[in-house]
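Some notes on the structure that comes next.
With one protein chain withheld, the remaining protein chains of the complex are depicted in position.
On to chain A.
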Amino acid sequence: MSEGWQLFLESFWPIVLGGLTGTIPLALASFAIGLVIALGIALMRLSGNRVVSGIARFYVSVIRGTPLLVQLFVIFYGLPSLGLVIDPWPSAIIAFSLNVGGYGAEIIRAAILSVPKGQWEAGYTIGMSRGTTLRRVILPQAARVSVPPLSNTFISLVKDTSLASLILVTELFRVAQQIAAFSQEFMLLYLEAALIYWLFCLVLSSGQGMIEKRLDRYVAH
């Protein structure tokens, strides 16, 4: 067996483990928190109150208009100079969830707007308040519309978590970097990391298909 092949095999599991204990939990936690932020921002954007929708618009603009890496560095390396020191993991989760909040808000807003106005009226006419109609009638239908774009956001997030290696979070790419530095086999290890990211994303894409299928049961074909 060649040395390269042996290094590939020996490092495979440690890198996967870095993914399972670093990349995936980081992505899941950030996505969950980010979706809550996104829903809040989307509802603020749809508010009739100009101040409220203006704040939401500003938030989305800042998040989408600045690099994720810069956001991450501001939180981890910048805030300590203001006396606020946050550990690597929380820093990463804060940065990534704020980011998902910005991109997800636009997706959820569009999905809510895609539900026909008659559905709001049907909710009102059976006596529901605006909030109940949103929760019981509109959001379930908006969820179906937003699954494909939100899945894209999630898969992008999984890959973007590699940036957390730059603020010392031990995740998939940082493990690969450490082995590469030690063995000096940069090409091999970085290609291996790429392969493992790709495998993770393949699994996640099939999960997306399953969710869509489940939500499709009430949609005409």
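Going forward, a residue touches a chain if its C-beta (ideal position, glycine included) is under 8 Å from a C-beta of that chain, and two chains touch if they have at least 3 such contacts; residues count from 1.
By definition in this document, contacts and distances are computed from a predicted model.
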(message) Out of "Cytochrome bc1 complex Rieske iron-sulfur subunit", "Amino acid ABC transporter ATP-binding protein", "Septum site-determining protein MinD" or "Homoserine O-succinyltransferase", which one is the UniProt protein name for the chain not included here?
(response) "Amino acid ABC transporter ATP-binding protein"
(message) With the missing chain put back, one of A:V36, A:V85, A:A122 or A:L168 would touch it. Which one?
(response) A:A122
(request) Would you indicate which residue among A:G4, A:P140 or A:G207 is in contact with the undisplayed chain? (result) A:P140
(message) Just checking the interface: what residues of chain A touch the absent partner chain?
(response) 116, 118-119, 121-122, 124-129, 132, 136-137, 140-141, 144, 217-220
